[in-house]
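Complex shown without one protein chain; remaining protein chains in place.
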Amino acid sequence: MLIMRHELLLVAITVILLLVEIFLPQDKKHKIILPAILLMALVTIIGFIPGPTGVLFGGMYGTSPLILLMKNILNIGVLIIFTQSVSWLKLEEQKEKIGEYFVILLSTLIGMDYMISSGDFLMFYLGLELATIPLATLAAFERFKEKSAEAGVKLIFTSALSSGILLYGLSMIYGTTGTVYFPEVSAAYASAPLQILAFIFFFAGMAFKISLVPFHLWAADVYEGAPINVTSYLSVISKGAAVFIFMIILYTVFNKIALMWRDVIYVISILTMTLGNLFAMRQRNIKRFLAFSSIAQAGFILLGIIGQSQLGMTTVVYFVLVYIFSNLGAFGVAAIISSKTGKESIDDYDGLYRTNPMLSLTMMLALFSLAGIPPVAGFFGKFFLFTAAAKQGMYILVFIAVLNTIISLYYYLLVVKAMFLNQSDRPITYFKSDVYTKLGLAMCIAGIIIIGFASPVYEFILKLSYGLY
Amino acid sequence: MFEGVPLTWFLIVATLMFFIGIYGFLVRKNLITILMSLELILNSVNINFVAFNKLLYPQHLEGMFFTVFIIAVAAAEASVAIAIIINIYRRLVNIDVEKMEEMKY
Amino acid sequence: MINFGFTVWIVLIPLIIFVLVGFFGNRFKPVVSGIVGTSGLFVSMALSYYTAYQYFFNVPRVGDAFQKLIAYNTVWLRLTEKLHIDLGVLLDPISVMMLIVITTVSFMVHLYSIGYMKGEKGYERFFSFLSLFSFSMLGLVIATNIFQMYIFWELVGVSSYLLIGFYYTKDTAVAASKKAFIVTRFADVGFLIGILILSFTTGTFDFITLTDPNGTAITQGGGIMFLGLSTMTWSMIFVFMGGAGKSAMFPLHIWLPDAMEGPTPVSALIHAATMVVAGVYLVARMFPIFHFSAPVALDVVMYVGAFSSIFAAVIACTQFDIKRVLAYSTMSQIGLMMFALGVSGYGEEAGLGFMASMFHLFTHAFFKALLFLGAGAIIHAVHSNYMNEMGGLRKHLPITHITFLIACLSIAGIPPLAGFFSKDEILAAGHEKSLFLFILGLTISALTAFYMFRLYFSIFWGKEQNYHHTPHEAPKVMTIPLMLLALGAIFAGLLPFASFVTSDGKPLAMHIDLAIAIPAVLVGVFGALTAMVFYRKETNIPEKISTALGGFYRAAFRKFYMDELYLFITRKIIFNYVSRPIAWFDRHIVDGSMNGVSYVTNEVSTRIKSFQSGQLQQYAWVFVTGAVALALAFIYLWTN
Partner (left out) sequence: MDILTLFIVIPVLTIIGIVFSKDHKQVKWTAAIGMGLQLIAAATLIILFLMERKAGNMAEMLFVKDLVWFPSLNIHYLIGVDGVSVAMIGLTAIVIFAGIFASWEVEELHKEFFITLILLSTGVFGFFISLDLFTLFLFYEIAVIPMYLLIGIWGSGPREYSAMKLTLMLMGGSALILVGLLGLYFNSNPSGGQLTFSLLAISKVHIPVEIQKFFFPFLFIGFGVLGALFPFHTWSPDGHASAPTAVSMLHAGVLMKLGGYGCFRVAVFLLPEAAHELGWIFIILTTISVIYGALGAVWQKDLKYINAYSSVSHCGMVLFAILMFNKTAMTGAVLQMISHGIMTALFFALIGMIYGRTHTRYINEMGGLMKVMPFLGVAYVIGGLASLGLPGFSGFVAEMTIFVGAFQNVDTFHRVATIIVVSSIVVTAVYILRVVGILLLGKINNEHYEHLGDAKWYERVSTGVLIFGITAIGLAPLWLSEMISGGLGPIIQRLLMASPIH
């Protein structure tokens, strides 16, 4: 019972929120915000309490300390997103749908938890679908904006197609190995052509979720169309979860054909980093800009996965943690600005420092962390990723990755330039942000600054990741 | 009556359905018909699963379970897709997939 | 044997004055800094006379040769294990002689400029720079090692730059000072390369080990051949290049005439007596190496010296600016000194050339300084530099007239005066080497006599010009140095110079060989008479002769177009065809390539913009083809 505590707790609070939402009168819907955040905080804290781990449902569901850590990281991310979406939820259009937002978000989180701790492809598929389908509704959340509707359509259709291709791959796996349980599949797996086809189709399905290059085209439009908090959720939590399960499956199920998928990832990561950066250079809309930046970051994460070692796994988990804090920092600022002033273009950020300095400092720190500049955590994250890749002797790949960090530094500095250097006659006027946003941004800044220097964080992850490999 | 039909025939039919579905997805203009081609893809995978389970590994029924769940999930997916299509229709008064390109480059 | 530690003060006093006057001069009345500067120099002069007396008379001699004494030495900078730069005081005949010359002339010039510079703006700045110059020149002379000499060599170059550019509001003065510094700087690079080669082959900077005839440096220095000449010869040629730059020898002489832009006392001190002889002193200091290890370099010294001397003498005859005439005469006389060193051998008798050159340096310092100070007094009175604007001044400036005459006689080599003795020794040394050189020497002395007396007669005799206010004799404080220097010019020749300063330290019997003396005097008198005929009264003979000589005269007058050549090289070649293209290259090619990289990335990103077309089906198409392509590629790769 206790083994599945993360999912059960989430289900519990979802049900509680549903009940609360039913009994709230029409005009008091915003009352649900405080309990939702408190409950989420409670779940996050309880998640950290060490407890038993093991296998349930005859191998379909299995947890290990690392998987628990991954779930806790996702919980922290969702908590920050909740705090950041408050000012958006209080707007006029979302007044009566606040409860739905929380419930749907939590259900996708439950789906991700199941996906991460899945022991066989069926549970993995169910978790995946539970994580993606509700997201489409969230993407289309703002009913009065065409962009949001278009984003919803694009998301639901491409995700359906990708799950179709994924399933075709799974069926081939089942066909060739006769089983869907991970341990048995990995035992029976050889590099027969059909099995390679199956792996590639599985890879395509996952690549869609992590928005790796040939499968990333949906990301930019959906990120731009969806409401900003949903975009941050998509780019951080859904991508993080997908990365986690992708890595686990690669290391456990497909370890027999490790040499093969290492080359696949080598090619894809170069493509992703370069194309992500090339597109991000030209963006003027902050959401689309952060979309392409997160695509490029996905390319960097692949460097860790290519490490194929305990070091690789640790650096990926560590980088995702740092990535969550830095990305949510940037998205938090963009969210509060867009909800308060409706402005979403980088040119509107001109002269931001002179009007509200604290916001622009947070944005700068977040961007520097994304770019990998010391002393913030991003530098450590990126450096360790490169160490993992270099451990495999792939110095050329590291060099290409490092060149890409320079291009990424260029467009991150473009935003910093807008905020600090450019003068503007009508900058975004000063506004006070509410308590929740301040709390959310404070958590991000704390994360960015502390995780870098605090070596115990990295060491803790390393200790946990002995099991899997 | 299945004893006579070998596994390969099933696979051929499934693959054909799969690629017809993809072709439909890429070519059709109306969102609903795209949704239909999606269902086609999912059902082709069901055939695959059932065929493999029945003919190759009859002793335990993972394939069947898989198919049941796929059908359930496909239903959920279809319902959400149609809801969004209705939402699009309310906003753009048409559901031509080429018109939906406000966000690009 | 007395301790010569005090000699350090000879050098340090001018430095202290430079610092004091430099920082606090403008707080007091100008004349205060004048007095402070002059008294400081007086103390140095007294000390150096005392040192000379002690050195020449009280120091025991080994095998009756003067010994090189290290009075003081500290390590300034340690380079490699063997090579270290020290700062110290080295006393030996030539350095003590130079101490006397520098301090005396410097004191006279200090005294003179109290009067000359009265009323000038930046009076204290002038005196601080003068003491800076004296400090660096004294430092150069008493150097214990070649690197210390190089250090003070540069300091001398800078102080001459500062002093030439004293009237810094005058553009010509600024240009002249810049030219002087750059040309000497160019020569110093040669000097530095010479030092580097020398130090690498011999492994030491120290003069004593370097110049000891049977020391390690000379005996095994020859060694490796490089492009036909031994490394020692190469190093000596480069070292001489440094000396040639400072002493305005032929290829590097262009800065000396322009250096006349500086105030006249500066020209008197720097461009007559001290700085320009630094090159001669350098060759004298390194003479044993020149003689034993690099005879070829010695010949180079001789030819350069001879040619510069004749070249300058010819130009001097055509110039009208009296300071330019004196400048070219200095160049010619120094050419003679170099020539004398070039022809000299080593040892008692063979070292005649060496002794003659030093002797000429000694006497030349006095009468050339006198000539320049005299010229200063004349310019002070007439407010113009040009000969043709002067005439008949002997009535107005009696003292200057007499002292100027003595100096002219002395430089022309008329017997009782100092010039005769030293020039006679040079001609004797030249005679020993070869007859042709002796004749060359004679022609140079003739030309010298001619242009000196051309100068004398056209200033003091000839028609009186209409001066806007009648020229008045210079004040007392200016005429006293003139008279003292005149005494020097007269009696310096009588000193038994050979018993003190010789190539190997052993005294040399000095005798006047009539066979050389008579032709020299005759030639001198002949030159003077021709000048008298030309210029004593208003005649048109000079114009007729100059038109007769035609092209040659015009070329000589235009200084053989050397200035234009240098200007062409620096202005045209270096500026337009070297540094401008480099600046352009840097801005466009190197910088351009960096910008090009960023341009290409931007271009690529706009070009692939359409990849993200917004069409859902296009996304799906890329999705499927991507997956299928990946699958086919890896199936193909992995199955066979």
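Couple of notes before you dig in:
Residue numbering begins at 1 within each chain, and the chains themselves are lettered A, B and C in the order written.
Basically, contacts are C-beta pairs under 8 Å (C-beta built on N, C-alpha and C of every residue); 3 or more make two chains touch, one makes a residue touch a chain.
The structure presented is a predicted model; accordingly, all values stated were derived computationally and were not measured.
Counted over the whole complex, the shown chains touched by the missing one are A, C.
Among C:158, C:350, C:402 or C:555, only C:158 touches the chain left out of the display. Note on the undisplayed chain: of the listed residues C:46, C:518, C:574 or C:637, the one touching it is C:574.
For the chain missing from the display, the contacting residue among C:2, C:46 or C:189 is C:189, taking the whole complex into account. Of the options C:171, C:513 or C:564, the residue whose C-beta touches the omitted chain is C:171. Not every partner is drawn; the one left out touches chain C at residues 75-80, 83, 85, 147, 150-152, 154-155, 158, 161, 165, 168-169, 171, 174-175, 178, 181-182, 185-186, 189, 192-193, 196-197, 199-200, 570, 574-575, 578-580, 582-583, 586, 590-591, 593-595, 598. Looking at chain A, the residues touching the absent chain are 311, 314, 368, 373-375, 379, 383-384, 386-387, 390-391, 393, 395, 398-399, 402-403, 405-406, 409-410, 413, 416-417, 420-421, 455, 458-459, 462.
Going forward, only the chains that are shown with their structure count from here on.
Centre-to-centre separation of chain A and chain B, using mean CA positions: 27 Å. A separation of 78 Å divides the Cα centre of chain A from that of chain C. In chain C, the residues that touch at least two other chains are 609, 612, 614, 616, 620, 624. Residue positions of chain B touching 2 or more other chains, listed in rising order: 22, 25, 100, 102-105.
Of all residues in chain C, those touching chain B in their complex are 609-610, 612-617, 620-621, 624.
By the touch rule above, chain C contacts chain A in their complex via residues 598, 601-602, 604-606, 608-609, 611-612, 614, 616, 618-620, 622-627, 629-631, 634-635, 637-639.
The touching residues of chain B, when paired with chain C in their complex, are 22, 25-27, 97-98, 100-105.
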